[in-house]
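Before I ask anything, let me first share the structure, which is written out below as structure tokens.
Showing just some of the chains, left in place.
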Amino acid sequence: MLRFIKRISKKSGLPPGSLVHVGEKKIEKTRIRVIDYDEASIEERELASVDECFPYKDTPAMTWVNIDGLHEVDVIQKVGDGFGLHPLVLEDIVNTGQRPKMEDFEDYLFLIVKMLTYDDDEGEVKAEQFSLVLGPHYVISFQEKVGDVFEPLRERLRKGKERIRKGGSDYLLYALIDAIVDNYFVVLENIAEEIESLEDRIMIDPTTDLLQTIHNLKRELIFLRKSVWPLREAVSALERGDSGLVQEKTAIYLRNVYDHTIQIVDTIETFRDMVSGMLDVYLSSVSNKMNEVMKVLTIIATIFIPITFLAGIYGMNFKNMPELEWAWGYPLLWCIILVVGLVMVLYFRRKKWF
Amino acid sequence: MLRFIKRISKKSGLPPGSLVHVGEKKIEKTRIRVIDYDEASIEERELASVDECFPYKDTPAMTWVNIDGLHEVDVIQKVGDGFGLHPLVLEDIVNTGQRPKMEDFEDYLFLIVKMLTYDDDEGEVKAEQFSLVLGPHYVISFQEKVGDVFEPLRERLRKGKERIRKGGSDYLLYALIDAIVDNYFVVLENIAEEIESLEDRIMIDPTTDLLQTIHNLKRELIFLRKSVWPLREAVSALERGDSGLVQEKTAIYLRNVYDHTIQIVDTIETFRDMVSGMLDVYLSSVSNKMNEVMKVLTIIATIFIPITFLAGIYGMNFKNMPELEWAWGYPLLWCIILVVGLVMVLYFRRKKWF
Amino acid sequence: MLRFIKRISKKSGLPPGSLVHVGEKKIEKTRIRVIDYDEASIEERELASVDECFPYKDTPAMTWVNIDGLHEVDVIQKVGDGFGLHPLVLEDIVNTGQRPKMEDFEDYLFLIVKMLTYDDDEGEVKAEQFSLVLGPHYVISFQEKVGDVFEPLRERLRKGKERIRKGGSDYLLYALIDAIVDNYFVVLENIAEEIESLEDRIMIDPTTDLLQTIHNLKRELIFLRKSVWPLREAVSALERGDSGLVQEKTAIYLRNVYDHTIQIVDTIETFRDMVSGMLDVYLSSVSNKMNEVMKVLTIIATIFIPITFLAGIYGMNFKNMPELEWAWGYPLLWCIILVVGLVMVLYFRRKKWF
């Protein structure tokens, strides 16, 4: 968190539209891939230079330009110039702390989505900003590093008989968003496993570390919610489709994505309730441990204190203590001690202390 | 929860409209039943194959096609093709993790409802997805397994004099939803009984297990709320009836169902308040037990510690201790001990410690 | 609560419009009273049979039909048929678990209100469902048992010079609602007294029973809120008066009732805040008692433990213990003991432990 805010605050004072990459540099060199397709044919290329992608812009075939790596801001700048993007769009693309949103620039739509992955090693959800520009015959996608969730989608494109080859650029946009949202369920699955493992540990060993873990989980869920919630609005804005770029027959698919985001937000809410419940169980578990400690102390102390007193009495040195002279005095005392102890034990039993 | 999320996450990457049954397989073979009726006659059949139900589609008589079992996706696909349903509708039918919703496809309405049952053995509410398609002269219902709450409804259909035989397919739809919502009250009754039994136990024996039970109950109520709350909206959308498929005279009945869902949500809210109150009582009960333990310890300790000190004094070996020589020294000490003990007891009484 | 849900759940499976009385049977025989009045004259009768009230329906004089007792459903059915009420209206009248609401059936308005009374013996708020049908020249009121808050209203009707005799049926409806809402203040007064008495007890004697009482009070307030809050909406719908049945000059009076319901909801909210505060005070009071117990234990133990140790030292049997031989050894020890004890006491004083 801190690290991110720090980077953003460094940008403070620069003129609007300044391209400063905010975020970690996750890749060495920017990589540009193009898929150009129509119902009949498909062409897949990796470009050496940005300029090669501009000719695709005005062909009737659909083009998906995929740019991995945002730190070479001059590349982004060139893309922006070539496709006529607003400087603020470019600024948002490289400044990776944006909330998901949809903006309509008449000639094109601009969309920001969060791509989530669960890092098993650190047990943490990682987010990457994924920006999309939808034009009449093209979609440009920007991501921070190579490696994504679109391989099945590319496969479908290559196969050639899928609905996607017949759809327009809006359907491609939908397919990309759908792939990302589908992937959220994978992340949720990991979180669900984390919650399950925590639930087992909480009853056995309620340490302050565990509390910290619960709070991290809670914070992660808040973070997730913040990544998904605004997406809902963005997709809904797309679906209502005021611009002519999204066709009505695609809108119905977007409504489906919309339903999924609501389902995800619902699941996140359920998880938050579960985690809150865990907090209560944790606190109760801690206080139960405390009670147990107190009970042991009380049982031991209340059994031995009275009989120790008795022993003390007969350790006194009074001249005139007839009991000390009795032949059966000592065994008798032991009897009394045992009776007192027994009475105590029975009393605690009735109180259900052990 | 986890299991469910897992299954959904497996679907990730597939193209939209892919029919993958998400949920447990609850039945061996898909079963298709048809009831075809008008005011005069009624026909009830179990079909061997899906294709047999298509002729019913265009007859003026009302037809209710009831399909039990969602795992044979090719059957669902055939139904979809035969009745002209959108691929996403079919996807939602077999993907049983949907929220209740209503969607208007002009030619037909699509409705998802949750059918709830209380499993006495596990003390748990089970939910089953119930999907409905309303066409001009037919209703198709999809559920996960045989066995439902519609038997009284079928009985009314067979009798022939009930209002339902004169109503259109929209009235049949209403009757189905009404039956499901009515059944929610049965589930609520079970929950109410669970709450009552918990309330009795909580004062007597506040264990951490009980806390877990309270949290499970809380979670169940959240789950219930999430099953009923969106239904409210769906029924309201039906009632406002923008499509021509729901007639105005049926709308008044739907408003009644709408009122019932609000009543159910209200009851659930009340239950949640009660369960929250139980949590407070639980915590207070635990801390009271703790206090009791502390009081016993304190009473025993504060009575015996001073008199043990006295016994210690006269156990000392000083040469010059005149009291030890007194003839009445020993009985006198006992008197002092008794007085000290009595004073303590009276003090605790005044403090209302026991 | 449980009992109520049980009864509703028994209705599950019946066709809509089935008249099943849900609620306790509070009266032996249904009682029907009619007041027929215009500016000039007034007639007050108790009817032997339902049929006698139908002639009043179409006279220009205003008629108030008051029906006490809802368990004889055939009587209700007859009234419904005679006045042309929708089956669902009748169902709502006898099913006494409805929320307050207003429904416009064009020819008549249907209104459900809760009549609240405070049962002094059980210290509990009791609610009774009060249903109203407003026609052009009549008002029909349904209640569960004889005995109501309308006696002053009837008195005003009889007197003949009051505004009410000149008003239409809508003004009568207003007067009935106003009487009920005015009575809510009486109930609130009782609750206020209960809260005051609790506040006194909570500082003196914080038992778990008291916690239970606080929670009951809280639940009662939630229940009250739920009885009054939807009434707000219903009255507001009446006031906006889309139907021609409520005249504009009556609307201004309904706005007054509306203001009262808001005032009541406000008061209930204040009460809830007070009860929540009591919960905090209760918990703090319990923990203070605990602290006091701990302090007593600590004071006694820390004073006596060191001096008991001293006594133990001089109870040892070492051959070579010069102090034991000293003539002033024993008195000296007592001095040391007193000094140690005094130092402890002063230390606790400074710590303000007692």
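A, B and C are the chain letters, set down in written order, and residue numbers restart from 1 in every chain.
Criterion: a contact is a pair of C-beta atoms (placed from the backbone, for glycine too) under 8 Å apart; a residue touches a chain by one contact, two chains touch by 3 or more.
As the structure is a computational prediction, the values presented were derived from the model and not from experiment.
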Copies of the one sequence in the complete structure-file complex, 3 being shown, number 5
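What we mean here is this: only the chains that are shown with their structure count from here on.
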Draw the chains as points, connect those that touch, then say whether the picture is a line, ring, star, complete or other. line
Pick same or different for copies chain B and chain C, depending on whether their interface residues overlap by over half. different
Rounded to the nearest 5 degrees, what is the angle of the rotation that puts chain A onto chain C, matching CA atoms? 145
Once you find the CA centre of chain B and the CA centre of chain C, what distance in Å lies between them? 27
Touching two or more other chains - residues of chain A: 315
Within the complex, which stretch of chain B touches chain C? 149, 151-153, 156, 162-164, 174-175, 178-179, 182-183, 185-186, 188-189, 192-193, 195-196, 203, 252-253, 255-256, 259, 262-263, 266-267, 270, 273-274, 277, 280-281, 284-285, 287-288, 290-291, 294-295, 297-298, 301-302, 305-306, 308-309, 312-313, 315-321, 351-353
Going by the contact rule set out above, which residues of chain B touch chain A in the complex? 1-2, 5-6, 8-9, 11-17, 86, 88, 91-92, 97-99, 101, 103, 205, 208, 211-212, 215, 218-219, 222-223, 226, 279, 282-283, 286-287, 289-290, 292-294, 296-297, 300-301, 304-305, 307-308, 311-312, 314-317, 321, 323-330, 333
